[in-house]
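Here the complex is missing a single protein chain, while all its other protein chains stay put.
Right, chain A next:
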Amino acid sequence: MCVADTARDVSGNAHCKSKEAEIKRINKELANIRSKFKGDKALDGYSKKKYVCKLLFIFLLGHDIDFGHMEAVNLLSSNRYTEKQIGYLFISVLVNSNSELIRLINNAIKNDLASRNPTFMGLALHCIANVGSREMAEAFAGEIPKILVAGDTMDSVKQSAALCLLRLYRTSPDLVPMGDWTSRVVHLLNDQHLGVVTAATSLITTLAQKNPEEFKTSVSLAVSRLSRIVTSASTDLQDYTYYFVPAPWLSVKLLRLLQCYPPPDPAVRGRLTECLETILNKAQEPPKSKKVQHSNAKNAVLFEAISLIIHHDSEPNLLVRACNQLGQFLQHRETNLRYLALESMCTLASSEFSHEAVKTHIETVINALKTERDVSVRQRAVDLLYAMCDRSNAQQIVAEMLNYLETADYSIREEIVLKVAILAEKYAVDYTWYVDTILNLIRIAGDYVSEEVWYRVIQIVINRDDVQGYAAKTVFEALQAPACHENLVKVGGYILGEFGNLIAGDPRSSPLIQFNLLHSKFHLCSVPTRALLLSTYIKFVNLFPEIKTTIQDVLRSDSQLKNADVELQQRAVEYLRLSTIASTDILATVLEEMPPFPERESSILAKLKKKKGPSTVTDLEETKKERSADMNGGTEPAPVNASAVSTPSPSADLLGLGTGPPPNAAPAPASSGSLLVDVFSEPASAVTQLAPGSQENFASPDLASSELVSEEPSEAARGADELTHKFVCKNNGVLFENQLLQIGLKSEFRQNLGRMFIFYGNKTSTQFLTFTPTLICSDELQSNLNLQTKPVDPTVDGGAQVQQVVNIECISDFTEAPVLNIQFRYGGTFQNVSVKLPITLNKFFQPTEMASQDFFQRWKQLSNPQQEVQNIFKAKHPMDPEITKAKIIGFGSALLEEVDPNPANFVGAGIIHTRTAQIGCLLRLEPNLQAQMYRLTLRTSKETVSQRLCELLSEQF
């Protein structure tokens, strides 16, 4: 065969003795080909093919190819199959998206698609799918659906067309038009040809994820197809039976498709349950073949069925059976099955129906942790232990994890540390156990104990007075070790500084011994730790006046007072002054015990969710800098500072210095704000000033943020309504913020059109991957509101901001708000955020000025009871007439002065613009200061509009 010959010509390379010899030979060959292509004599198709093929071969050997593209494109228009085929192969392997060539390639493809020759069509479709660029999508996304559903298309072409369309949809979903063809594609699930069904199922699954409504009829079709497959005898499906398993690929795909939907309605559900039971039953039958392929294919279907059962999470019986099945796999001799069983069980553990059943396997999982030879399997075991942990088994699981930590692979140590710290805190009944556990963590894996972990132990000790004495005693003992980790010195320094007095009665831990013990570590520590220790010393001055002179001597020494580090030097100077000048009373006030920390969600949990996210560290650095800047900025001498300090919070500051506050104390406004500064730096208009509490208000979604970053969008919807209300009267602001992501909005509206800029800011220093924001509108909303947008770049670099533009057209009046769903991967975990997008009907308001007479004339014309909607409600904000006026203007209507006979009342007028109609609106707001109530009346020519505007505006006062 010619191609093999050409390959052999070059192939000596593959076996060349040295790298240099190989390169030399390749270069010679490349020069030869180049001269052939450039030569005067036009090459015939055969030689062109031969040389293009050689180039391809050289490329596949790992060398760069920078010519020959044009010759390959020429081959596409050849009538000879073999030439065309090599041309297409070259292009699909070597062309990324070179715009000039793409045009030529597209032309050739267009011809082949129109050729009605199934072999040529197949080649063309493959090429589109292989390159899959946006240009290709632009050229062919409209054409391929037609080929797919045309009655006379051959089966093989249909298969290619379905997958080709899928590929284009993945790269450019906006370019693939939905339409009549979708319902016909769904019916391909009934096709005779199983290959066509397989390809179509892949396509439908992906489309259904984004357009569930459009494809919901696929559920019953998929169930009946699946049912026919699982009940068929192993020979029924002929070549689609794989090692005695009927159509495993198709089964997996159908089960996957069903996971796009909630459990179906009862009739279909019964049938589906039967299928799932059959699959579970088959797993118990003796294998029909000893081949691993048989068991793999069978189990692939089984695992997918279990995923579906977990996804539905509604049939306790099936869940428990699934769990038992996985339990068997936990001890299977195939490593692959053990791995997958551990993985699946993790998700089962979170279902209330199966949590208990999962727990029964604890011994097996612990054993896996100890004996598995493959680190990826051990990692799964750790995950599962974490997932199955609850109050009843926490002590055991934590102990096992600590055990494992001693020998764990470096790559997963930090994660285990976080997990242990979280479990120990979450399930601590006895806080002495908690303190022991954390100190053990620091001892075993000090380097992997992040700041969050030791901050947290201090927060907890300070908040719980029953454990303080024990903590002081334990850290004191731990510090006796000749070599202890710096993190232990930090914890020890902090805790003894606060509670050293609780153990000072014991002569073995007298004040001087405590001090000497800590100071013996001082010189080995880094600057931040030394700074912390200096604070501990000044606290000792207060706690133990008897060692004051010893401490003053240390502070006074040259190594402190003249320390090269500004922070240390300053502390030494100030603390020394403080200890000499201040009276005991002042000292006692300034160095009072730390007040309890406000209860908040564990910072460690947030850290684990971020998984190795280094961002917290940078946040911390920033706060630290800010703080020391404060300190340095103060020119007044220390004593004055100290006497001014009578409130407890500055005293908290003293010890907080340098080490910073617990990292998620507040959602560091400085760092997060800066991301969007450019967007909001425009002069605040009257409207933006309207929400005086906006800063505080935004804090509330933030506190809930860690919950928002959950895998369940339902949780995220909480509190979203409040947010939407905030945007009713303004167009710009922060829509959403958590520790990872900030979403800002800027929008403008004119008549029935609008444009919204959405800014996604990555607050971390790590990339977001597969970042996909999606706008979700219900069917009803879709017919009333038209939203157009382009997808954004799927990777968002750390600290970067990406912008998305949404073009909005209001077709008819509407009540719901579209939902913005954002999915991305951050450091290995999947993040899912949903917020309502504040596009409300009043945005399409145009104000109308009118005189008193006109107003009342129209008011009377709209006297039909359906046209009026009234609401009487209590004021939620102070009743300031100026703010009220600004809100009415911000709402979009004109504010009409001197219209209402009562000057305390407000009246407004405007027109709501939609594509289909313009609706005149009149409104009247009557405040009652005494009762702190309002009465709001809306009259418009359309009942639904009156209703909606009244709802929206009522929330504003």
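Heads up, the rule we're going with is that a residue touches a chain if its C-beta (ideal position, glycine included) is under 8 Å from a C-beta of that chain, and two chains touch if they have at least 3 such contacts; residues count from 1.
Simple rule for what comes next: contacts and distances are computed from a predicted model.
Selecting from "Cytochrome c oxidase subunit 5B, mitochondrial", "Proteasome subunit beta", "AP complex subunit sigma" or "Dihydropyrimidinase-related protein 2", the unshown chain of this assembly corresponds to "AP complex subunit sigma" (UniProt protein name).
Taking the complete complex into account, A:46 is the one of A:46, A:67 or A:873 that touches the chain left out. Across A:177, A:287 or A:828, the single residue that touches the chain missing here is A:828.
Only one residue in the set A:247, A:272 or A:756 touches the chain that does not appear here, and it is A:247. Although one chain is hidden here, its contacts on chain A can still be listed: residues 1-4, 7-8, 11, 14, 46, 53, 56-57, 60, 62, 80-83, 85-86, 89, 93, 96-97, 119, 122, 125-126, 129-130, 132-133, 156, 159-160, 163-164, 166-167, 170-171, 194-195, 198-199, 202, 238-240, 242, 247-250, 252, 256, 293, 296-297, 299-301, 303-304, 335-336, 338-340, 373-374, 376-377, 379, 769-770, 825, 828, 830.
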